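My questions all concern the structure below.
With one protein chain removed, the remaining protein chains of the complex are shown where they sit.
For subunit A:
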Amino acid sequence: MAEMTSTRNTGQLVGRTIVYGLLVLVCFYYLMPLFVMVTTSLKSLDEIRAGNLLSLPQDPNLDAWGKAWSSACTGVQCEGLAGFFWNSVSFVVPAVLMSTLIGAVNGYVLTMWRFRGSDLLFGLLMIGCFIPFQVVLLPMARTLGAMGIANSTTGLVFVHVVYGLAFTTLFFRNYYVTIPDELVKAAKIDGAGFWLIFRRIILPLSAPIIVVSIIWQFTQVWNDFLFGVVFSSGDRQPITVALNNLVNTSTGVKEYNVDMAAAIIAALPTLFVYVVAGKYFVRGLTAGAVKG
């Protein structure tokens, strides 16, 4: 008996060691590039040329960050990423908020106010989740042209809202099916109408799924490159496109420290959103999956 327990303990120990070992390895694997980026961005060009990729900076400074933000060349102009950063903010925020809000209304209608064909409509909307970006480029270009919002921030917002709707609708619909429809019935009898029920009863219950939708949409829209490069131009381009231009500008020497700083600047907002709301994200994704 004692022997059996001890073999089991040894077995457990080995198992644990393997699991944790693997986790550490994976962590290392994922964090390494970030480490290289951060250290490189703090080094001077000379040090980068002379030194080792993994070594710590000898004289850490933020010169490269300053240059990336305000004076690096993205093509012909050399004004850094600042302008493009605010470009991104200016269309990502409305696009995320609008797609989330419309997704919430869609989910509300598809669960609480079902109509003939609403399941079919939901099914069709879901196909939207599987359509690759490339497929919609040309039709979308024509649509934007016809609507007179081609090459504008409004146009880019429109593209992202339309493309994001399939996902946000899916999130909200699946969240709302777990809310008992007797709530809506009770509110109807109390005299509330469509929008009042949505605003006073349903929205206050939606915090977890709103967080999920915002994180998802923010990440998608902020990181998007293809729509940005196709549907905007010149100084209205998003930061992802500007980053590409900055890194690929071929005049002069290759400034790795500036490239790294620029890449981190471009990634910071999504990192920030994850850190702030990450735990709600996991919670919201699993909400409704298990009862209670």
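The definition used in the following text is that contacts are C-beta pairs under 8 Å (C-beta built on N, C-alpha and C of every residue); 3 or more make two chains touch, one makes a residue touch a chain; residues count from 1.
To be clear about the criterion, contacts and distances are computed from a predicted model.
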Report task. Would you kindly match the missing chain to its UniProt protein name, picking from "ATP synthase subunit b", "Carbohydrate ABC transporter ATP-binding protein, CUT1 family", "Acyl-CoA dehydrogenase family protein" or "SWIM zinc finger family protein"? Result -> "Carbohydrate ABC transporter ATP-binding protein, CUT1 family"
Query raised in the report: So which of A:A187, A:I210, A:I239 or A:A263 would be touching the chain we can't see?
Result: A:A187
**Report entry** Missing-chain contacts mapped onto subunit A
**Finding:** 180, 182-183, 185-192, 196, 200-201, 204-205
